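So that we are looking at the same thing, I have put the structure below in structure tokens.
A protein chain is absent from this complex, but the other protein chains hold their places.
Then we have chain A:
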Amino acid sequence: MALLVIDDLAKTYDKVTALTGINLSVEAGEFVTLLGPSGSGKTTLLMSLAGFTTPSKGTISLDGKDITHVDPEDRNFGFVFQGYALFPHLTVANNIAFSLRVRKWEKARIAARVSEMLSLVGLDNLAERKPRELSGGQQQRVAIARALAFGPRILLLDEPLSALDRMLRETMQKELKRLHRETGVTFVYVTHDQEEAIAMSDRIAVFNHGRIVEIGPPRDLYKKPSTRFVAGFLGENNFLTGHRADDDETAVEAFGTRFGFPLAKGRERPGDSLTVWVRPEDIRVGQATGDEIGFRATVVENSFVGALERILLRTATGEEIVATLRSEAAIAAVPGQTIDCRIAPSAIGVLPNEAKGS
């Protein structure tokens, strides 16, 4: 059975709905990320898990026991705050020892545990410093060590990396992954940064307007999103309008070409419009071979962005799409020229048009 089960959870403030119809199961040892734009409800869910917010409806259970109305101090969940919230009057060691003193551990046991936690996060020589004497990254490590010290089964993290600069953020991502692996603690991680979510999670729950839009492993959500929101929120994407071919219910016409796609049987009528997406890195230059989908497009703009070039293309239907190409492949892409492009059939996605309701 899942460690943590959230069943039909909802939260409304006065007349504003922050969360609605949330169902989520988290397995022991999993790294689950709640991803979404700001105001999408992901933090409200985290606060409900921690016990700082009381849900209006639904239940949260741990090991099959209902904990919806258990006080935060009795939940034994670790919490890493945005901005860390370290105790400013206590040294690093005493910050880490806080939860152990509250639990009335013996002195020797506390000391042993504190030094174990310090070496886990690599801060052995900073035990006697005050939080204000530490860098952002170091404070971050103290916050994690403090939240893990008492051996919680679940660690809740609220955008812990958002205050760090880009380089440090990547280091800390690896660090968090390592801590997750080494401690075996279940992580529930909130972020609005999709790259972070993709890089770290076992599963991602994508939030929008107080609901979970889709949930699954990062690879599945990236490769096979089933909503336009997820297709656009995770990674970069091109959206085009197409429609079902008049004469074939497994063919789609879009950007001046026609290709086969296993559409759901009987869902679309001939000529029904569809949303077609293709990721910039899946567009290649050259004549289509085998079952590849070929199309012609005019180069609008070509910009160098380091390892790759970003090419802005205009298709035969007048829609603009972005392709990222390796520099040597981009040589042919001179602005103004019309070139042959190709896409592997597995790289293209077709979604029913959401305006008509899906």
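By definition in this document, a contact is a pair of C-beta atoms (placed from the backbone, for glycine too) under 8 Å apart; a residue touches a chain by one contact, two chains touch by 3 or more; residues count from 1.
The rule is short, and it goes like this: contacts and distances are computed from a predicted model.
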Which of the following names does UniProt give to the chain that is not shown: "ABC transporter permease", "Cobalt transport protein CbiM", "Multicomponent K+:H+ antiporter subunit G" or "Glycine cleavage system H protein"? "ABC transporter permease"
Touch with the omitted chain, as defined above, among A:15, A:89 or A:219: A:89
Considering the whole complex rather than only what is displayed, give the residues of chain A touching the chain that is not shown. 50-52, 71-79, 81, 83, 85-89, 98-99, 102-103, 146-147, 150, 156
